[in-house]
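To start, the structure under review is shown below, and the notes come after it.
Yeah, one chain of the complex is gone here, protein chain that is, but the others are all in their spots.
After this line comes subunit A, so read on.
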Amino acid sequence: MRKGSSLLSLPVVLLAAAAGAAVGVGGYAFAYAKGTSYLGNDPATCSNCHVMSGHYAGWQASAHHAVATCNDCHTPAATVSKYAVKAENGWHHSMAFTVGGFPDVIRARAESTAVIEGQCRHCHAQIVDAMTGGRDGVSCIRCHASVGHLR
């Protein structure tokens, strides 16, 4: 760039315009889809996508309503893994919702179930460890299905 080439050569202008368009349209799409809200913990965000509205309503009527939000059960407690899981789930959700092809009655993937089980134990470690001796293989939500939301 330094060797005499003009700062305003056609390729550079083209690049800048494309980058500007991408950032502009992308930024607007991000804002329009309430993108920033996905970085926080507000359960209302999860029901931005109306597929979740049944789960959201179920959570409002649930036993854990006063003490746990979506993220408390569906993302790990540690900050880094929390945002890794958020990013992964966000990718799956946005792909599914944009492209379609997912079942109408959605079911947790094995990875998601593992996160949930881990989060049950994160808060209830004391009592659960006393019951299970720390062994794996006992599922909390198999019996306590209605704790978070009933569907």
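The criterion applied here is as follows: a contact is a pair of C-beta atoms (placed from the backbone, for glycine too) under 8 Å apart; a residue touches a chain by one contact, two chains touch by 3 or more; residues count from 1.
Just so it is clear, contacts and distances are computed from a predicted model.
Student: Given the choices "nitrite reductase (cytochrome; ammonia-forming)", "Multiple sugar transport system permease protein", "Hydrogenase" or "NADH-quinone oxidoreductase subunit B", state the protein name listed in UniProt for the chain not shown.
Tutor: "nitrite reductase (cytochrome; ammonia-forming)"
Student: Using the document's definition of touch, tell me which of A:L8, A:V105 or A:C143 contacts the absent chain.
Tutor: Hidden-chain contact among the options goes to A:V105.
Student: What does the interface between subunit A and the hidden chain look like in terms of residue numbers?
Tutor: 1-3, 5, 11-12, 14-15, 17-19, 21-22, 24-26, 28-30, 32-33, 50-51, 94, 97-98, 103-105, 107, 145, 151
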